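All protein chains of the complex are present and in place, except for one that has been dropped.
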């Protein structure tokens, strides 16, 4: 049953070194504040899973939190490469990163299978691609009725899923809307779930058939307004496209990344302080 | 692409003798008007599929439209037996009815597999039950990663799915809300779809992430207000529980059923006339 | 002295008592739904009722007549599709208690709601499986509420729709079934629980006014009584009041007094 908690309490209680952790959010509602808190608390040896690693995993990987990554598209959307991810894969910096690569369709199906308590997913995937040779996790299965051959891939069952949502009520029921990605599946596939939200409300006032996660599938709910920035929260704030572009320069260079990490994350006590540092930076840029 | 049409045109164009037809709606939004029109047009040798046959299939079966039935719970909800269904299964009246019986979980998963263009569904089902012996469609499959044994059942791919919804816009985009059942899956698993609606609107004005079927997955949309009665349409009218109880008496006896069928369906030109006959009957009952 | 309640009432009240507050309960329509909602109105306000039609956290003020009544959707925390209910919520392992009715059951709490007679040439065709085969295996535990008679408590089932303890002992575990299975069967005469070893249903409490003889007469097998068998606590005034008020509200709303299963 969901407990309202501070983000630092929630991360301390539910995310442990070596855990398989999914921080999900498909472009929208990416739980950046939670990612920073995981870095702040120095988690290591994490197995990370996420469809689009995005900046959030670039930061976790660059900070040395991750030993393994399962993903399906590892770029900076609309900008280019994820340099910290590439540095880890290509040059083992700061620590080696083992990767399990899947297609979007595969990984989305794998979360569905996890949520449905199945050990594997069946899908039409990878036909003609080199992934079948490269990845031991892609196997084939035959339809017991038609004999047809299909792909089978292992389900994803995280120890902890972390998502950001628009609202939660006092009991901890969570409402999200707009681009939903795989968040519901990630939460239901996981043993534990931590949710950060924009707003705490008396009543969700949700429309019929809205995407709601009942309080009893969530372990901790944390009020973190702005906690998805630089991604966006539909109805609250837009995507900070400038930061995504700026990240290309910050992350391209190890030293510059380390300076950013220290100043923005390690030397800030929480997300509010992180936001202040970011605002200061923007003011300075504007004065240039 | 959806065409607005009269229900008689839509049934004539899209439902043919011998088709595999799914009229779906889980207690809510059962497409009764469409069922009656299928009876009126004298369709026969249909393979019907539906989770809960309910009164709508009791009527189609009693009228002799069906040769086969795939279902998962064949009762009159809150009342008792479906007498026409039982008469067909137990005594081959009016024509023999071959049945393929599945559990709710199985049939729901089979629609999902159909919508996902997969030949079979994988699920945890039927453990310890006699269905595994009774049904050739229940097979087992082993996880290629863990070796675990799971149930495999064939997907459902209807020729035509028929559903009732609350609204459609001029283009034929369809909105439904409340209890959604398996309607979306039935439509997406099928080659063709016919939708009856309560209302034709300029704009759906749907809330975020509402259950919408785009016009291009629907073949015909028909304006049939009240077309789900005696089931209900959330936001429009309640379930006619009295009719469900009355059906027990009507359907228990072959002659009485035939009289009802003639008067209410066969001798009425359309759903509007059917409604008038029903209203008259209610008035007479009230005067008794 | 006639008791101030009916045998149906003590059955429903006794069943309601079994549902602990906060439990996630997958509810069958009819008697289970009545008992689960009564529990919610009494000691278990935080019980989460899931109906297979899609509502999660339904809090109906009147009893639903069907498994998909509108008031279930209106009062729920969320309404999802039926496939999602079965895939993510039931099979997903999120359900603590499956609350089932039964047309027939045997001494090992196996349930038949499919056929009487031969499956392919049935004497009586019953409604079939519905959600029960998977509720009975995927829920962490199962409660069964059923009126006791020689028609419902039978020596040999013609068909096992939903697994109880199969042939008894560890047969259920050997069949690889995940959930613990039936923990109690609540009837209008008594409460039965599986023997810890044999898993045979054993009478553990007898409702006031019901006799061992009456229970034997209404059971199709040679029924066992627990050595510690006691009398069921009679319905408290508050319990009866809540049940009757619920049924009165239901009757007023639907124009019927009794919901059949």
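Per-chain residue numbering starts at 1, and chain names A, B and C are given in the order in which the chains are listed.
Convention: a contact is a pair of C-beta atoms (placed from the backbone, for glycine too) under 8 Å apart; a residue touches a chain by one contact, two chains touch by 3 or more.
The structure displayed is predicted, hence computed values, not measured ones.
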item	value
Among shown chains, those touching the left-out chain	A, B
Touching residue (missing chain; options A:179, A:223, A:258 or A:277)	A:179
Contact partner of the left-out chain, one of A:13, A:89 or A:277	A:89
Touch with the omitted chain, as defined above, among A:68, A:104, A:142 or A:200	A:104
Chain A, residues in touch with the chain not shown (by the definition above)	26-28, 51, 71-75, 77-82, 85-86, 89-90, 101-105, 108-109, 111-112, 123-131, 134, 149, 178-182, 184-185, 211, 232, 234, 238-239, 241-242, 244-245
Touch residues of chain B, complete complex, unshown partner	1, 112, 115-118, 173, 184-185, 188, 206, 208-210, 212, 214, 216-217
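In this text, only the chains that are shown with their structure count from here on.
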item	value
Chains most often in contact, by C-beta pairs	B-C
Furthest chain, CA centroid comparison against chain C	A
Length of the line joining the C-alpha centres of chain B and chain C, rounded to whole Å	28
Inter-chain centre distance, chain A versus chain C - centres from mean C-alpha coordinates, in Å	41
Sequence positions of chain B contacting 2 or more other chains	123-124, 178, 180, 211, 234
Shared-contact residues (touching 2 or more other chains) in chain C	73, 79-80, 87, 91
